[in-house]
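Only a single protein chain was left out; the remaining protein chains are all shown in position.
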Amino acid sequence: MLKGDLARYQAVRARTEALCAPLSPEDMMVQSMPDASPAKWHLAHTTWFFETFLLAPHLPGYRPFDPRFAYLFNSYYNAVGERILRSKRGTISRPGAEQVFDYRRAVDRAMAELLQGASPDTTRTLAPLVELGLNHEQQHQELILTDIKHAFGTSPVQPAYQEAPEGPTPSASRPLGWVRYGGGVVEVGHDGRGFAFDNESPRHRVYLEPYELANRLVTNGEYLAFIEDRGYERPELWLSEGFEAVRSQGWGAPEYWHFRDGTWRAYTLSGLTEINQAEPVCHVSYYEADAYARWAGARLPAEAEWEAAAAGFPIVGNLQEAGRFHPAPAPEADSRLSQLFGDVWEWTGSAYLAYPNFRPAAGAIGEYNGKFMCGQMVLRGGSCATPATHIRASYRNFFPPGARWQFSGIRLARGARP
Amino acid sequence: MLKGDLARYQAVRARTEALCAPLSPEDMMVQSMPDASPAKWHLAHTTWFFETFLLAPHLPGYRPFDPRFAYLFNSYYNAVGERILRSKRGTISRPGAEQVFDYRRAVDRAMAELLQGASPDTTRTLAPLVELGLNHEQQHQELILTDIKHAFGTSPVQPAYQEAPEGPTPSASRPLGWVRYGGGVVEVGHDGRGFAFDNESPRHRVYLEPYELANRLVTNGEYLAFIEDRGYERPELWLSEGFEAVRSQGWGAPEYWHFRDGTWRAYTLSGLTEINQAEPVCHVSYYEADAYARWAGARLPAEAEWEAAAAGFPIVGNLQEAGRFHPAPAPEADSRLSQLFGDVWEWTGSAYLAYPNFRPAAGAIGEYNGKFMCGQMVLRGGSCATPATHIRASYRNFFPPGARWQFSGIRLARGARP
Amino acid sequence: MLKGDLARYQAVRARTEALCAPLSPEDMMVQSMPDASPAKWHLAHTTWFFETFLLAPHLPGYRPFDPRFAYLFNSYYNAVGERILRSKRGTISRPGAEQVFDYRRAVDRAMAELLQGASPDTTRTLAPLVELGLNHEQQHQELILTDIKHAFGTSPVQPAYQEAPEGPTPSASRPLGWVRYGGGVVEVGHDGRGFAFDNESPRHRVYLEPYELANRLVTNGEYLAFIEDRGYERPELWLSEGFEAVRSQGWGAPEYWHFRDGTWRAYTLSGLTEINQAEPVCHVSYYEADAYARWAGARLPAEAEWEAAAAGFPIVGNLQEAGRFHPAPAPEADSRLSQLFGDVWEWTGSAYLAYPNFRPAAGAIGEYNGKFMCGQMVLRGGSCATPATHIRASYRNFFPPGARWQFSGIRLARGARP
Partner (left out) sequence: MLKGDLARYQAVRARTEALCAPLSPEDMMVQSMPDASPAKWHLAHTTWFFETFLLAPHLPGYRPFDPRFAYLFNSYYNAVGERILRSKRGTISRPGAEQVFDYRRAVDRAMAELLQGASPDTTRTLAPLVELGLNHEQQHQELILTDIKHAFGTSPVQPAYQEAPEGPTPSASRPLGWVRYGGGVVEVGHDGRGFAFDNESPRHRVYLEPYELANRLVTNGEYLAFIEDRGYERPELWLSEGFEAVRSQGWGAPEYWHFRDGTWRAYTLSGLTEINQAEPVCHVSYYEADAYARWAGARLPAEAEWEAAAAGFPIVGNLQEAGRFHPAPAPEADSRLSQLFGDVWEWTGSAYLAYPNFRPAAGAIGEYNGKFMCGQMVLRGGSCATPATHIRASYRNFFPPGARWQFSGIRLARGARP
């Protein structure tokens, strides 16, 4: 195996641990809702992946670090009923964080041995699995951030995860403009260069009517206008299910927003802070994105519209590497799309379904994506918590329409004006 | 207004009542689950539609039959919280069935007056509303049948709604064949001729990869093979949500199937009867249709694939008018698609979403379809409970993926073999 | 068997049907909550009792009217899982009311045959079972009234069950006085004269501290003062569970009370009517009775305190035979207890538990009372829906502390002042 591959392995693994540096062992244990997992679980589960799919079958003589971990840190079906209940992950005090870090080190040593000793043939076999494991780990890096944000943000003491980023942040908003696309038959899906998940394939043609995309994300200021226009109280703006969620959950603003003493504040990973009107609105559900778009006389983009427009753009933006972990205002105006990658995942109006002639990978790894193709909506573009090496134009993220704890926001679309 | 319109009005209205003829006032009151409604509610709600959208605004001097009915029989948002809870519809003993029939007669008389007296101008205004009201009523005709089937079929005494149809039913199954379609850019959606719901528009282009459709529906015999192959126990065949439903609901066969004394029987509207292996499988959820298709090495059709294939076909089949109210085996083999219309609604692999540039109708009527565009799957083709005048190739029915009490079944699809 | 016994049988049975005379077959089908049952079910279940425990074992050649009724109308354990789910009783449209009345007539004829033909020996065997069956039926008479009150009172149209009673009702309240009892060792429980349920035995001694009982029931006017003093908002007045119920159920007044346009009204079996301040408060839970008593500086009586005080009194009062079906103001003052029997069941502060050395009856009939001796509180004295021949000083009624749909009210008690 090439030296670069091991270096990349080590860099991704080290990055995961760096994200946990501000956390105490107790912080790493919190599960504040069933959809979120403790940081410790993420640390161990990603390690279990390498142990199970790389070390156990491919490193001669490898013995599991602890046989019980297959049970504790497996999120897959396999033998149904033998996993620990998802909602109970926060009750695992043993192994403690220290042992989980030991586990990581042991697996990392064995992975180094495996990768360094591999013959060219073996390398060809292992490389895609290692790549998948690293991409899997990057997904969990993002979840470490969103899950600890939920844990801290819903805690009565709302501790900060890190210092606020330095330097001034513009609070004036770039004017919203529209970029026009002619549509027709376009190709979408992964083009085969570099890694992609199975759900991005096969590349295929779709027909698009002419359409327009907003040149930036919807801002907090714009979203506040929707709130002040009683947006959350008007059923005609909402999907039926969405308005049901508004009422049963008592929603009146994005997740983490609080109105006190005449001011809107929001919990961020740097603590509670006043709303910046120029920043993209974040932590909204699909239902809210959809209702906002209807209120604004627009709609959400189809995922193919988004991908066709994004295809040529470089992967730059406010991504995980920026260390900000919070969306930023759009840069100064130009006529092109901005904020495509990073900042917030953009809800599309597309349900998460299989591409034509989709085939999941064989074996347990095939359970990764395909079996969730029901009841979820596609999001595109990555967020301020997504690594730059993890995102691309064809990347399909997906969450249920009521999910709000991800860094999720809104880009408007509309049919092209004649 | 043309005499034919009134005749059509009267025919549809009479048909609804004819469907209730086998029912006692007590039968018409049963609500056996929150998703179903009592027949009496259907009888009154459809009447309320004409009263509210036709008579109140357009018949001078019209006074509501009973002002409380607006509250009792309204299923729309308008003033949120003022409708009777959906799950409580079965507790309305007053008005009794007799009064509801009085209500129907009073509204029918007033409608005759309105339609007969209308000027050409008014006729132009009213005709689309009448048409919508009649289509609305036809939808509820189908629900009267599916809801009473649920009421009777889950009752301990399982009474028959009607006699079994006469004559022999073939029990041998036509062999499954595949029909190939070249794909490319096709047009789907309503073409503007005759009535359609707003969700069938606008007509637009989609790109399809070459594909194949099964020439008939999946049969009970084929589905039994899936059951016997332990299909309900193998998580790898299921969507994650689907397998969750299997476990939490305890599913092991389609709705209404019972295994006793070594034999599979099913409740039909003619009572409990042995399974006929040649009949189309019915009362399966989307989850089951999807799992079956995966087990069979195929998939479900996209709604555009189905519509493009069905476009040229006449509306014939085992529909409501046949009075059978139960799916029938496929006719003798030919090389074309059979069972397209009637028998069972065919689950597609398409989520129920807006067509490009979709606009809902204005006002309360606009709440009809658009606000349900989330979390549901599209079904095509109508069933043995659908009136022939109500179905067409562009018709989009939709239900949540777990729904089983509709006459819903499976047609397989696959990518075209090269 | 003596002629009088058959006459009594026929009178009780006729009375049950008379209570249903104002109801349509559809009314008799309503189940407005799981704790209530349809009138039709009460009619059939009481009949099933005679069929099962009298006719089947004792009338030679008797064949069940319909073998499925044992399943439909049994509320007993016997073979677990074979009863119809309690909450589904409202979905039984077949048998219809007419058939259920046929069932009653058939069983009544067979009972006449059985009772008239019985030898003296058999009579000795049957008499206690007949007596139990009739007392059982009287309990269900009361439930017919409370359950239809719930059905009608929670319906949007709130129909009246009967005309309002004629004549003026006093609206001024007799002053509250206290009656003192010396306590010491007293005997409670059934003394063996006449019928009693097994839970009233054995008669036994208890020691009572000196105590006082209020000479009348708490009135609506007094209870309004508690409401207006923010009684429902002050946790210190409530049992922990009780305050939880207040919050989760949104209680702010007794069941069936509505505050509209500045006036308190309540649904009664004669329709919606303004609150009469002199009438006893009714349809309160144990939690509310307990909180009210605490607010009033008093407590609820222990069941033995109540029984020792009531022991000498004749069974007179506003009972079912009065046909009022609504509590009435206390009569003019004298120094004795009033409203002991009838009006409302009086919550005691005693949990429903076995008397010392209690033994349930043998067989299925033994399941009648003993197995509910957990989680319920004792009520005493009968209500305006209780037959006079059914109540006595030793009678122990019991309901969970959150129940409000019975005619349940409050009599205050306190330790005797020195």
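Letters A, B and C mark the chains as written, and numbering starts fresh at 1 in each.
Keep this in mind: contacts are C-beta pairs under 8 Å (C-beta built on N, C-alpha and C of every residue); 3 or more make two chains touch, one makes a residue touch a chain.
Values in this document were obtained by computation on a predicted structure and should not be read as measured data.
J.: Can you tell me which of C:Ser119, C:Ser240 or C:Ser335 touches the chain that was removed from the display?
T.: C:Ser240
J.: Looking at C:Arg109, C:Arg180, C:His204 or C:Arg230, which residue reaches the missing chain?
T.: Missing-chain contact among the listed residues: C:His204.
J.: Which of A:Thr16, A:Gln31, A:Asn220 or A:Asn318 touches the chain that is not shown?
T.: A:Gln31
J.: Would you mind spotting which of A:Leu55, A:Leu72, A:Leu134 or A:Leu237 touches the chain that isn't drawn?
T.: Answering carefully, the residue with contact to the hidden chain is A:Leu72.
J.: Applying the definition given at the start, please give the residues of chain C touching the unseen chain.
T.: Residues touching the hidden chain, for chain C, are 77, 80, 185, 204-209, 211, 235-236, 238-243, 286-287, 290, 299, 302, 349-351, 353-354, 356-357, 367, 371-375, 401, 415.
J.: In the full complex, which bits of chain A touch the chain not displayed? Write them out.
T.: 24-27, 29-32, 68, 71-72, 84, 88, 90-97, 151, 154-157, 159
Just so we're on the same page, only the chains that are shown with their structure count from here on.
J.: Using mean CA coordinates as chain centres, what's the chain A-chain B distance in Å?
T.: Comparing mean C-alpha positions, chain B is 38 Å from chain A.
J.: Measuring from the mean C-alpha position of chain B to the mean C-alpha position of chain C, what distance in angstrom results?
T.: 46
J.: Could you grab the centroid distance between chain A and chain C? Build each centroid from C-alpha atoms only and quote it in angstrom.
T.: Centre-to-centre distance between chain A and chain C: 59 Å.
J.: Touching two or more other chains, which residues of chain A qualify?
T.: In chain A, no residue touches two or more other chains.
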